[in-house]
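All protein chains but one are shown at their positions in the complex.
Chain nomenclature is as follows: A and B, assigned in order of appearance, with residue numbering initiated at 1 for each chain independently.
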Amino acid sequence: MLKRLFPMPLHTGILLVVWLLLNSFTVGHLVLGFILATIIPWLAAPLSDPHARVKKPLKGARYLLMVLWDIVVSNFEVAGRILRSNRHLRPGLVALPLDLQGQFPLAVLASTISLTPGTVSVDISEDMQWLYIHALHVDDEQRLIDRIKTRYEAPLREIFAC
Amino acid sequence: MLLVMEVLASFLLIMGGVFILIGALGMVKLPDFYTRLHAPTKATTLGIGCILIASMALHALRGDGLSIQELVISLFLFITAPVSAYMVAKAALQRRTAFLEGTRNADMSEDILERRAPDSR
Partner (left out) sequence: MLNMVLMAVSVMVGLALVLNSIRLLIGPSSADRILALDTLYINSIALIVLLGLYFASDMYFESALLIAMLGFVSTAALAKYMLRGDIIE
């Protein structure tokens, strides 16, 4: 019964808190936010599919901080490349063999790659074994692949335990 | 204390402005579509992140309380930037937008379109 009323309890809580923070904290907004936080999961629950859960939240937080730092560093790198002459650029496509499995972890990995050092993820092969990346500057393909695998994929495998 | 916060916020604002400008400069000067894709997904996203953090600090400084809106906007932008980059890149590949001459593995684009494993090289 409770499960039917609140199919996504975590999301209900987050929605209510965000609604109260975006508006003012009054009884009226509490009631309205509660109604919305109950109705929206009813509509959204059929769309969600069971996905991997974060097994190690502490490692996840560390990963998030590391990615934030990498975003800042990579931006200086990309800014440097933009300001220099185009002739120095060696763009290229790279295929990254994947060990990570599961849709949600892969989405996190692809987004991380898009936000960090001069790389954008373009597509994934149908069997989910290869991630295609476009890099702004490739000196050594293998080094780029190794770097992504050790720096981002290995921690993600630990976090999602897969 | 007040002055220190203001100087810090000004620094963040200027950094944000510089990154946004560099992103726009990259949009104009980089040689092909796929390299141009890097400018907005990275430089512009970080630039707007800096400006929003500065705005949060300044609003807190003025005593309006901690406003969560900036945090929501920056989170939203950081989540959507890779998604829109991915979608636009895929659309460009589908239209066979030309690669810059000398791009490594440019022939791999056929594999990507078919979504199959790359030919063993």
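The rule is short, and it goes like this: a contact is a pair of C-beta atoms (placed from the backbone, for glycine too) under 8 Å apart; a residue touches a chain by one contact, two chains touch by 3 or more.
Quick caveat, the model's predicted, so the values are computed rather than measured.
Shown chains touched by the hidden chain across the complete assembly: B. In the full complex, subunit B touches the omitted chain through residues 6, 9-10, 13-14, 16-18, 20-21, 23-25, 27-28, 33, 36-37, 39-40, 44-45, 47-48, 51-52, 54-55, 58-59, 62, 64, 67, 69-70, 72-73, 76-77, 80, 83-84, 87-88, 90-92, 94-95, 97.
Please note the rule applied: only the chains that are shown with their structure count from here on.
Here the spacing of subunit A and subunit B, counted between their Cα centres, is 14 Å. The touching residues of subunit B, when paired with subunit A in their complex, are 19, 22, 25-26, 29-32, 34-35, 37-39, 41-43, 45-46, 68-69, 72, 78-79, 81-83, 85-86, 89-90, 93, 99-100, 102-106, 108-109, 111-112, 115-118. Those residues of subunit A lying in contact with subunit B across their complex are 18, 21-22, 71-72, 74-75, 78-79, 82-83, 86, 89-95, 110-111, 114-115, 118, 120-127, 129-130, 132, 134, 136, 138, 141.
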